[in-house]
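Could you have a look at this structure, given as structure tokens, before my questions?
A single protein chain has been omitted from the complex, and every remaining protein chain is retained in its original position.
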Amino acid sequence: MTALAERRAIERRSVSPVVGFLGRRLLGALAALLAASVLIFAAVQVLPGNAASAVLGRDATPQAIQILSKQMGLDRPAVTRYFDWLGGFVHGDLGVSSVALAQGQHTTVSSLISSPLKNSAILAGLAALLMIPLSLGLGALAAIRAGKPTDHVISIGSLVSISAPEFVTGSLLVALFFVGLHWLPPVAIVPPGADPLATPKELILPVVTLLFASLAAGIRMVRAGMYEALQTEYVQAARLNGLAEKRVLIRYALRNALAPSVQVLAQNLQYLVGGVIVVETVFAYPGIGSQLVSAVQNRDLTAVQSIAMLIAVVYVLINVLADLIVMLLIPKLREPA
Amino acid sequence: MTGRLRFLRTPSGAIGIGILTCVLLVAFVGPYLAPHSPTAVIGAPLSGASGHAPLGTDFLGRDVLSRLLYGGRSVIGLALAATALAYLIGMTIGLIAGYSRSVVDPILMRTVDVMLAFPPLLFLLVLIAGTGQSRTVMVVGVAIILAPGISRIVRTATQEVAVRGYVEAAVARGERPPAVLLREVVPNILAPVLVDVGLRFTFSILIVASVNFLGLGLQPPSSNWAVMISENRQYISLNWLSVVAPAAMIAILTIGVNLTGDAIARSLGRSYTPSTTRGVVTA
Partner (left out) sequence: MNAASVPTTSAASPAISVQSLCLALATGETVVDDVSFEVPRGEILGVVGESGSGKSTVALALLGYTKPGIVVRHGSIDVGGERILGRDPREVRRLRGKVVSYVPQDPGGALNPSLRIGATILDVLRAHRTSPLDDDAVPSALGRVELDGHFAQRYPHQLSGGQQQRVVIATATVCGPPVAVLDEPTTGLDVLTQDRILRELKRLREEEQMAMVFVSHDLAVIARMADRVLVMYAGRVLEHGPAEEVIDHPRHPYTQALVAAIPDVHAPRTLRGIPGVSVGVGEWPEGCAFAPRCRHQVESCHRALPELVFARPDHSVRCFRWEDVAGAERVPAGTRSEIEASASDDLLTVTHLEACYRRGRAEQTAVHDVSFTIGRGQCVALVGESGSGKSTIGRCIVGLHHPSGGVIAFDSRPLAAAARARPLEQRRRIQIVFQNPYQSLNPRQRIGSAIERPLRVLRRLSHDDAEREVGGLLERVRLPAGVAKRFPSELSGGERQRVAVARALAAQPDLLICDEITSSLDVSVQAAVLELLQDLRRDLHLSMLFITHNLGVVASVADTVLVMERGSLCETGAVDEVLSAPTNAYTRSLLQAAPSLTEAAVAG
């Protein structure tokens, strides 16, 4: 077989496993999300006994409970309600806010979250854009200079910054940059409908807070992966064959350290999705995280359900995407088993 | 064996253990040293540091220092309980899944993987939304969040050890699985598990503190450090100590645990990778 034909044959063979893998992962993700939806529904609607009384609180009159129960459709069996909700969710109908129902209004959950969703995407997106190159760069640097002062500073620095919870880092940053230095505002209240990017000064502290812990985790793992790659036989063989050090570092070490790093960076992206919850609360930023928190505080069960499900979907998809990228990076995984 | 205590001699290990001890002392001995009751109003709200109140007063006029000294117990206690429960569940699942070569392994792991669909805090919030706020919900919820990660690590370690000669020799002698697991496997998976404990405990603290900060955990007038931060946040420009002091305590606690954990890991020749604190996904 000529070299070209052979190459084409190999390429052909490596496409189908990727598609197959993607198919399997999506199926797995779907199964996980299905199980998650059951969990969410059960936790929110089944556990408390009567969901309506949970919404209204302890002082509610029996009549009020009865009216709300009817409005929320609680007279139907749980299984039916579950499928109704799930079916609606898949079509974009996230249900009606329970709290609004209790007040006689008919606000849909979708209308509540459309703007906050965009705001959170901007916040998380900015953090992600900064986190990825910084993690790779600083992590690789720390590994290359392992044992030297640069490495110690980066490693201990990242260990320290990753330790504190977001609300602690956020509060300390506010104390320093607002109370102490008067440089930055303590909150990032964006009026509904406004573009958060129009007031960048407000975004600095929230983004930095989000960045703190995720960046540190990324740096540590990239460093670990790069360090391991630098110890491999093939890196030593490349050096002994006379290749320039820069080429060895990038083409032989970093290239092979990249795959495990992708998985960690994906974990960190997932973290950002979860981290917005607290960071938005600290800075009063109108994103989907603070929406969720107020929904829980107000016992807006339907909203909690649907928002939680939405966040779970994004969370899982990031994972699948990461696995796909890893597969494309490691030739070995593309072979049929 | 002295090897285990080697980590104390590294600078990060010594500092880690040092500050950890300090924080633990404050948390558990603090209440006996507090000058005032944590709920007593001793002066004007949000007044600055004075002889009467070295850290000033909070937004209700209570002594920040006293509340600080009382505030550690619940944070650490809840986190410890949750971690212990998580290890109980996680190790059992991990050992069984790792040792079994039958269909039990994938079934257990798939079940556990369901938790991978949730950002940890999200799961806890959903649980609280449904069942209300209580200590039990927090402890059980955090334990459920931690267990899958622990079971993964234990499973991997068990799989690695299960194929070693000495384990196979025991199997060839006809020893029953529980005996093999306890005598031959468990003592040899302690190293990776030990490294893991620090990470999980820190994570427990973070989540418990975060939930309390969001107002969905312990209720006022509880003097929990996280609650202190959330209560006094809006007034930070009036008495920044009321926020910074508890924030610093939490930060120092978690930094201490992580430094110690990192030093222990290094002395065992392993890496301490806190990326696992942020998610249920682990190696």
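A and B are the chain letters, set down in written order, and residue numbers restart from 1 in every chain.
As a convention for this text, contacts are C-beta pairs under 8 Å (C-beta built on N, C-alpha and C of every residue); 3 or more make two chains touch, one makes a residue touch a chain.
Keep in mind that what you see is a predicted model, and the values were worked out from it rather than measured.
Visitor: According to the contact rule at the top, which chains on display are touched by the left-out chain?
Guide: Within the full complex, the chain not displayed touches A, B.
Visitor: Which candidate, A:252, A:271, A:285 or A:315, sits in contact with the chain we can't see?
Guide: Answer from the full complex: A:252 touches the omitted chain.
Visitor: Write down which of A:179, A:243 or A:313 is the residue touching the left-out chain.
Guide: Missing-chain contact among the listed residues: A:243.
Visitor: Hey, which chain B residues sit against the chain that's not shown?
Guide: On the chain B side, contact with the omitted chain comes from 164-166, 168-176, 184, 187-188.
Visitor: Which residues does chain A use to touch the chain missing from this display?
Guide: Against the missing chain, chain A presents residues 1, 3, 6-7, 10, 232-234, 236-245, 247, 251-252, 255-256, 329-332, 335, 337.
Throughout what follows, only the chains that are shown with their structure count from here on.
Visitor: Spell out the part of chain A that touches chain B in their complex, as residue ranges.
Guide: So the residues of chain A in touch with chain B come to 32-33, 35-36, 39-40, 42-48, 54, 156, 159-160, 162-169, 171-172, 174-175, 178-180, 186, 213-214, 216-218, 220-221, 224, 264, 267-268, 270-271, 273-275, 277-278, 281-282, 292-293, 295-297, 299, 301, 304, 308, 311-312, 315-316, 319.
Visitor: Which positions of chain B touch chain A when the two form their complex?
Guide: So the residues of chain B touching chain A come out as 12, 113-114, 116-123, 125-132, 202, 205-206, 209-210, 213-216, 226, 229-230, 233, 236-237, 240, 243-244, 247-248, 250-251, 254-255, 257-259, 262, 271-275, 277-279, 281.
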